[in-house]
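Just below is one structure, and these are the notes that go with it.
Removed from the display is one protein chain of the complex; every other protein chain stays in position.
Letters A and B mark the chains in the order given here, with residues in each chain numbered from 1 onward.
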Amino acid sequence: MKQSYSALSLLRHGINRHTTWAPAWRSPPLKDRYDVIVIGAGGHGLATAYYLAKEYGLTNVAVLERGWLGGGNIARNTITIRSNYMRDASIPFYVKSVALYEEMTRELNFNTMHSKRSMIDVIQNYPMMRDRRRRQHIMDIYGSTYEQISEAEIRSRIPALTGGGPDARLPVVGGYVHTDAAVNRHDAVAWGYARAIDSMGGEIHQQTPVTQLLRGPDGRIKGVETPRGIIRAPKVAIAVSGHTTTLTETVGLKLPLRSMNLTAFVSEPVKPLIDVIVNCPDAGFYLSQSDKGELVLGGAPDPGQSFRRDIKQNVFEDTVAAMLSLFPAFKRLKLMRQWGGHLDIAHDASPIQDETDVPGLFITAGWWGGYKAIPAGGLTLAHLVAKGRPHPLMEPFTISRFRHLDYVMETGTTTAR
Amino acid sequence: METKRLDRGGRIDRSRPLTFTFNGKGYSGYEGDTLASALLANDVRLTARSFKYHRPRGIVGAGVEEPSTLVELMNADASGNQPATTVTLSEGLVAKSVNCWPSPGFDIGAVNQLAARFIPAGFYYKTFKWPNWHLYEPAIRKAAGLSAAPSEPPAAGQFEARYGHCDLLIAGSGPSGLMAALTSARAGLRVIIADEGCEAGGALLSRKLTIGGAPAMDWVAEVVAELVAMPNVTHLQNATVWGYREHNYLMVTERSPDNPSLLERTWRVRACHVITATGAIERGLVFGNNDRPGVMLASAVQTYVNRYGVVPGKRPVIFTNNNSAYAVAADLVAAGITIVAIIDSRDSVPEEARALVPGVEVMAGKVVTEARGGRRLRGVVVAGKTGGSARRLSCDLLTITGGWNPTVHLWSQSRSSLRYDETLSTFLPDTPAQAVSAVGAADGALALQQALRSGAEAVARLTDTELPEIPHAPDLPYAIEPIWRVETARGKSFLDLQNDVTVDDVHLALREGYSNVEHVKRYTTGGMGIDQGKTGNINIIGTVALAQGVTIDAVGTTTFRAPYTPVSFGAIGGLREETVALPYRHTPITDWNLAQGAFMYESGARWRRPGYFPKGGEGLQEATNRECRAVRFGVGVYDGSPLGTFELKGRDVGRFLDYLYSNVMSSLKPGNGRYGLMLSDDGLIIDDGVCFRLDDHRWIVSTSTGHADAINGHMEEMLQTRFPEWNVFITAVTSQWNNATICGPKAREVMEALGTDIDLSPDAFPFMSLRDGTVAGLPVRLVRVSFTGELSYEVNVAPRHMRDLWAKVMEAGQPFGILPVGSEASHVLRVEKGFLSLGHEVDGTVDAYDLGMGWSMSKKKPDYLGKRAVHIRRETGGVRRELVGVISKSDRQIPEGAPLTPGGRKEKTEGFVTACVWSVVHDRWVGLALLEGGHSRHGETAHVRLKGGEVIPVRVTVPCHYDHDGEKLRS
């Protein structure tokens, strides 16, 4: 049984100078056989292992991680949680994910600092207003909120937004508020899941890169090869954003995915300034302020395929110039840190979650802004692995859609679509 | 107030006193001071409060490494979180400490010290959960964040960005950087040398060394003078190289450019080769209460004494594990300061080090276990490394050095690798990933002679020339025995002063399983402050290594990310604001439109166009209705210039177009045109438009406004990559032609009034044909196309004739009641006709069959883009959403995009309304929709479900609401 986390337990352990805290997760010896191997201890991999144990009672599970747990894209994103999508295929999935996030702190006994603070889309173009208007009615069917607000309301809720006036290059014409939107603490999500997986008997093995997938003579997956030896399992799930094809190609499996680099950056920490998530699709950036005071910013992706975690200076400058057009006072604010993360984007830019042509081998990939999808993506992948058929929320996102060219053409609301 | 200024010496200008304000009190300093040196000169020791525990803090460093004293600058200089050590003192400067209230002397937040035991690393992950985080968040946020954000842009001046190209970019103008610059500049290379300090010299500014027998700064002055005189050298001071991108692209920001109207200037430098001569940063030592005001880095103490003529303490104790402290001690002695003792953790101290300070007590094999004092250091406790008898020493300054870390940030940003060096006990540059070399202290050459040599050697290798003579520069050899933390320490031992991270915090993280150094960093927040752990990170790594019983390199470093030091967003954005950043397109009659009171906005591809022309107090709807009525019952004119236009020439244009369009274009006769769809190979509709044949080998392709640029790329891609041998030349002529499109039942009468040499009779000049000739005396290309469903003439002229043409059209049309028509009315007219608009009806899911345009999918052509894909999709797909007309059964406009659901119930949608407009011919709301199985549902009732549950029943019809047989447009 895990130690409980609370103010009281902090007090109790504080008396003992905190020398009595137990590890949040163990480092168990690596076995040579499991019921399920999950590759990747990022957000999606950890969530999958968590739901395999919690919902489907599968605990003889190993999560294999090349680096350190929580070091995937979960460590390099802009922590925006939202469900303002446009199509029937997508909205219910993200609504579910937002709901699971809202319960996460309680469920994991780990404070994920879920801050349901609303997202305001700041619109500077009439065609974009039409696009947003279209979303609000269909989102309502699935219980997701989207309310139109005036320019004056935008300015009263975001006082720092002083640009985009009537004479500006792109004047602010109005906007929409998505009250379900939230930010939280990404490390806490990873660590909270890891601690819960461990307490239910699952194992997380860090510094254990998978170098090769292994198939049996019947063509089924039979395990994986790592520098620590061969590990067998009848079911293997890949949750390694960006590197999906690198792994599947070890068994000759091709997928409609290509890897890209998406970058983000933060400012120096400043006192509370903006208490909503601000998304400016016409200007081409979005931002929110972290609890530490840093402004977390993101913009357009680097167009080419990339496995380099760096920012493209020209793309970065575009984003900064766009941000300054609406927030001119930030000229004196300073950039503190920037980073990039790999993701893979499917041919139709929607996610793929399915069993592959290699029986027993599952993938969850193509998550573009996949942070918000972590809990629901883990839940649905766990369902797929345990039951052998897609979760109803993921039915539109199977690989077979590419055989029929039945694309899911969804565009996210952030500029990083 | 006691002044701590030496009588003479230092690089300050004592003839130019300056006054400044810090935390509301007035002080004075000199030109050449930093805020930090001036505060120390005024004996201000307590300058800050720490982030979490609000412990009293002072000045620790002398440069960018400063972890403790961050200030907010006020008034014209307004900016936050500046290390006091990098703020150049100026007359009237106003600064205040961040993160304490009301002042560092009396700080309310200091109550956190009492609770310190109960708020260890990561405590917030364990608490603040009930009832929810939202309850606690505002208070937590208020406590965090350091400075306030600037609330106004700079009142005057601007930022600038420019490109720089060079053979060699040198980052750092210390001894090795200057030596590299001199050698390479003399060899004729184009050199840019940039340095973050306000003066060249690097560490030489702070040290008392000689080069070639003369003071080292004389050598610096000579070298700088020679460099500045050379045309192939650009020398920048106050200019930080902060980013190292791919393809040797580096970012340099000058903070005080030579132009007074410039605030900052960013250079985007593309360098054939880069030399990182970035020096080294001293690291602290980790013992109890090592954060007390008065505990300072040895290099900082040396800087204050030598460069600023300030005595940071009269009774210093020095605590070291390496040789460099002895040179500092010698400088203190030379300044007349009596050293209490040197505590050296090494059991045996090299003789050449001791020899620098004869007569000073050296306590070898000893460590400081604890600093004593509160707001001001009062003494230290000294003991053996494993304990034993403790001795108290009284002092007012503790000068510490934990050794030197080469500044490998830029090197590492270039993705070049590092290795751990046992001898120097630090990470050193290893294998370069780009054309880059590290020299001097940045490469571990920590003694002066070595540094000079390495700078020259790097250039000699690069230019394949002989090594020049290196001047004699004696310096104490560097030697170190690392001590990552004092194991017998008492009290909080800080690893990261800025984020208040202690040894206990790191141990707690490890105990709880956060064993990777990245976990340690994130769980404790160590190294994640504004200083990015410049002085403390390696001690965190060392503490982890000690606890885990592994080597330093097994623990590894965390990633070095740009920027090296914070950079203002203004400097990154440069001049790129508003129309400079994002130009818009418009046509020659914009002035006329504005004079008519047009409501202008952008409607795709950055074209700024008139939406409608309100008269009197009209709103959008009234104006639009009036314009629509003019077109339907009289005549209107709109400016169709933004439509994408391309001229294709060559023998193979016909088959090229047959490949691009789903229907056949090659069979067109000269002078005739045809509407068509372009598909991608995925079978998605990427554009629609009309195509005209001018003669055997010349064609005009028109595209939608919004997709013109994309279609240009698409056509060039197909031509250049799939059919490079085909004889086709594509010229974008959108801007070479403007037009006035005259439409409505009276269009022909207006044309006749304008006067033309073209026979306008329907037989001679039918719908979808084109004629060259003159209209109103202007050379024109006249085209009979219609996007409104009315008789329509597109009068194309060269842009130089556009204003003339427009005026003549308005004049000739006046008797017929001609009105200018904006894009809102155009939208209504095309919806009434059931004409497509990309982005409305075509949203990436429908094909030609869904749109009722199956006729456009050629059966005859064996292949064209998208043919096979559409076939596959239709063969296996389920129910399709098909284009229909909808007529609202209520008197309410249906919002565009509103979903259609079965029976209006709250369930999965079966389509949506793509457009809904007020029809002036039907006097009701009509629209278009994509509806599942829509083609077989004409006459049925479908249901729009709005947010909140309101249901609007609609009648499903054919898409065309007006002139179904097209008699009017062909008339």
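In the analysis below, a residue touches a chain if its C-beta (ideal position, glycine included) is under 8 Å from a C-beta of that chain, and two chains touch if they have at least 3 such contacts.
The rule we apply is simple: contacts and distances are computed from a predicted model.
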Revision key, fill the gap. According to its UniProt record, the missing chain among "PET hydrolase/cutinase-like domain-containing protein", "Sarcosine oxidase subunit delta", "Multiple sugar transport system permease protein" or "Amino acid ABC transporter membrane protein 1, PAAT family" is "Sarcosine oxidase subunit delta"
Review point. Who does the absent chain touch among those shown?
Key: A, B
**Study point:** Of B:L760, B:I872, B:V921 or B:V958, the residue in touch with the unshown chain
**Key:** B:I872
Revision key, fill the gap. Given B:D77, B:E222 or B:E246, the correct residue touching the omitted chain is B:E246
Study note, to complete from the structure: Cross-chain touch to the chain not pictured, restricted to A:G67, A:P256 or A:P359, is A:P256
Study note, to complete from the structure: In the whole complex, of B:A214, B:A334, B:A433 or B:L620, the residue touching the missing chain would be B:A433
Revision key, fill the gap. Chain B positions in touch with the non-displayed chain are 245-247, 249, 268, 270, 415, 433, 681-682, 713, 716-717, 720-722, 862-863, 867-869, 872
Review point. Touching the missing chain, which residues of chain A?
Key: 243, 245-246, 254-259, 303-308, 310, 312-314, 344, 347, 402-405
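One rule holds for everything that comes next: only the chains that are shown with their structure count from here on.
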Practice item. Using the touch definition up top, name the residues of chain A that touch chain B in the complex. Key: 5-7, 9-11, 14, 17-19, 21-27, 67-71, 75, 88, 105-106, 109-116, 125-127, 130-131, 133-141, 146, 160, 168-170, 185, 187-188, 191-192, 206, 267-273, 289, 291-293, 308, 310-313, 316-318, 320-325, 328-339, 403-407, 409
Check your understanding: chain A touches which residues of chain B in the complex?
Key -> 78-81, 117-120, 123-130, 132-134, 137-138, 140-142, 144-154, 159, 161, 243, 245-246, 249, 251, 268, 415, 504, 508, 511-516, 518-519, 522-523, 530, 532, 559, 561-563, 566-570, 572-574, 576-579, 581-582, 584, 601-604, 611, 682-683, 839, 843-845, 869, 872-873, 876-877, 895-899, 901, 906-909, 912, 945-948
